[in-house]
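Just below is one structure, and these are the notes that go with it.
Note that one protein chain is taken out, while the other chains of the complex remain in position.
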Amino acid sequence: MSGTAKKLSIICFSGDFDKLVSALTLATGSAALGYEVNIFFTFWGLNVIKRKAGRTFPGKGFFARMFGFLSGGRNNVPLSRLNFMGTGPRLMTFLMRKRNVATLNDLLDAAKALKINLYACEMSMIILGMDLKDFIPEVREVLGVAKFLELSEGGDRLFI
Amino acid sequence: MSGTAKKLSIICFSGDFDKLVSALTLATGSAALGYEVNIFFTFWGLNVIKRKAGRTFPGKGFFARMFGFLSGGRNNVPLSRLNFMGTGPRLMTFLMRKRNVATLNDLLDAAKALKINLYACEMSMIILGMDLKDFIPEVREVLGVAKFLELSEGGDRLFI
Partner (left out) sequence: MSGTAKKLSIICFSGDFDKLVSALTLATGSAALGYEVNIFFTFWGLNVIKRKAGRTFPGKGFFARMFGFLSGGRNNVPLSRLNFMGTGPRLMTFLMRKRNVATLNDLLDAAKALKINLYACEMSMIILGMDLKDFIPEVREVLGVAKFLELSEGGDRLFI
């Protein structure tokens, strides 16, 4: 947290629509202000960076497919509360559109444009049988804890 | 994190009773020890600072009312787990009273007394159609990411 290089690193664990909106709003806002921003997607958060959002799941094996089928892509992430059988996120997206606030897809586009560093968690990928080509091309690296610590050193870290 | 001015800034996203107790316990404890404490309420966390706790909701529009009706005020926030149809938070409040631990309302009163800075998130307010007069008077400012980053700079940040 020295005055010179401001850095924010987010461990994006959640797959909830509302938390992801918060995480990406904070990330893009920080990047727009000149922060170096790293997002490290792990577990449910990996949904955000799937190459093909939606029902198909790239992982291998029965169990990975089972998790994948149920977790969907970034267009299927539920609200953390009041999901209303899937209408909750659509409702909130509708409200966001109506009020001219960026939606999840807009926020991800902004993150790419702002050159936010997007990383995928090695361990969750191993558990779920995914690999790098399952993600959008902006995700260039798969990291473990050691590399994440190194990259985020000297800045602030948030677990969302 | 320089030795001189200790600062803690909490992004209070959650509307769960137990997480809010944690957030406010940490905030008030830090303030009592001389930390500058900022709490930035966003999404479900906005329930804590509603002017009139309870079932009425100040937002405008059908959808905002729908979210508001279901989310209630700070006397209606659920536990993150084991909600037992609403008895969970009451049970925990009962346990807290019995053991002389501060309840959610006590903690909010302490936060005010300790001059903790309470802020509301601009974006969630836009989405939900709320404005500043919907909140308790101690919330004096509505912030976006830029202002939050500026205020929290040089201290620690937590997402709860």
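Read from first to last, the chains carry the letters A and B; within each, the first residue is number 1.
Here is the rule we use: contacts are C-beta pairs under 8 Å (C-beta built on N, C-alpha and C of every residue); 3 or more make two chains touch, one makes a residue touch a chain.
All values derive from a computational prediction rather than experimental measurement.
Within the full complex, the residue among B:119, B:135 or B:159 touching the omitted chain is B:159. Only one of the listed residues, B:77, B:92, B:116 or B:145, touches the absent chain: B:92.
Touching residues on chain A toward the chain that is not drawn are 1, 11, 13, 15, 42-44, 63-64, 66-67, 70-71, 123, 126-129, 144-146, 149, 153-154, 156-159.
Listed for chain B, the residues touching the missing chain in the whole complex are 1, 6, 18-19, 22, 25-26, 29-30, 32-33, 35, 80-82, 91-92, 94-96, 99, 101, 156, 158-160.
Keep this in mind: only the chains that are shown with their structure count from here on.
Inter-chain centre distance (chain A to chain B, centres taken as mean C-alpha positions): 24 Å.
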